[in-house]
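Heads up, the thing below is written out as structure tokens.
Note that one protein chain of the assembly has been removed; the remaining protein chains are unaltered in position.
After this line comes subunit A, so read on.
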Amino acid sequence: MTGDTHYDLDILAGLAEGLLDVSTARQVREHLAICDPCGERLADLAAVREVLAATPTPAMPMGVALRIDQALAAEAESRRGGVGLADAPDWDELMRDSPWERQRPPVEAPEPVRLGVVATDGTIVPAQRRSARRARWAVPAVAAAAAAAVVGTAVLSTGLLAAGGGGGGSTVGPPVAASEVPSKQQERTRPYALTDSGYNYSDQELDKPLGTFLGVAPIVAGDPSEGDKVGACVTKVSSRTKLNVFAVDQGQYNGQEAIIMASWKSKATKRLRIDVVDPFNCKNLRKPSLGRW
């Protein structure tokens, strides 16, 4: 551009915002010094800022504020109603590594809070930690071996317990019992349908009727090692929820190994409770939710 060409608003706005390179900026300034129309346009630009700044920003209308209060109350209520206080998941475990948990002692049952595992970005640390073991079909050899070891341990402890219960004189039983013991009834005849879809669930899918997912996968017959581990976990969950788990699928939740369990809240209305737990410690990977079949 030369001295006798005017500058357009984009250039002038760029100048005002410091976006032009040094030499262009100098040229424009020199031009502005001698060109009234361009000076006017620059003033117009400045006026835009003033006018925008002077436009009143109103307070939120009462009606909107009330509406939001109601929506939030409903949100809190749906959580409370959806999953009872009594069967709140293990929040200590879930929130253990979260930044906000570091300096404060864990809280007993903070039920209205949606589990931070929030699907969309997977920012919650516990989820990521455990996701070291990814899809079953993509497990590197070492991880697979480690996983096998975990399963092996579980089988072993079950075996020990059985031995102890058999009157073999072993005293191992009680200490082991605390965490990992499956109740006997679960071991052979499962009162639930066990499937192994490997499907990667997200919150969206879990909001849909679950029958379309859990109903279609082939039922796993008798895979003792996996089955017992799952069985122990199902027992834990149903003792936590006081509901009968009727369908169990081994898959993933947001890319992380997970067991999805469905229990009837009301069979008549096909309302169910969905628990998503990790297969190793049987901890909830997300807040239990209400679902449909």
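Annotations
In this text, contacts are C-beta pairs under 8 Å (C-beta built on N, C-alpha and C of every residue); 3 or more make two chains touch, one makes a residue touch a chain; residues count from 1.
One rule holds in what follows: contacts and distances are computed from a predicted model.
A chain of the complex is left out here; the name its UniProt entry carries, from "Phenylalanine--tRNA ligase alpha subunit", "RNA polymerase sigma factor SigM", "Stage V sporulation protein AC" or "Dipeptide/oligopeptide/nickel ABC transporter ATP-binding protein", is "RNA polymerase sigma factor SigM".
The missing chain lies against subunit A, touching residues 8-10, 12-14, 16-19, 36-37, 40-41, 43-45, 47-69, 71-72, 75-76, 95, 98-100, 104, 107, 109-118, 120-121, 123-124.
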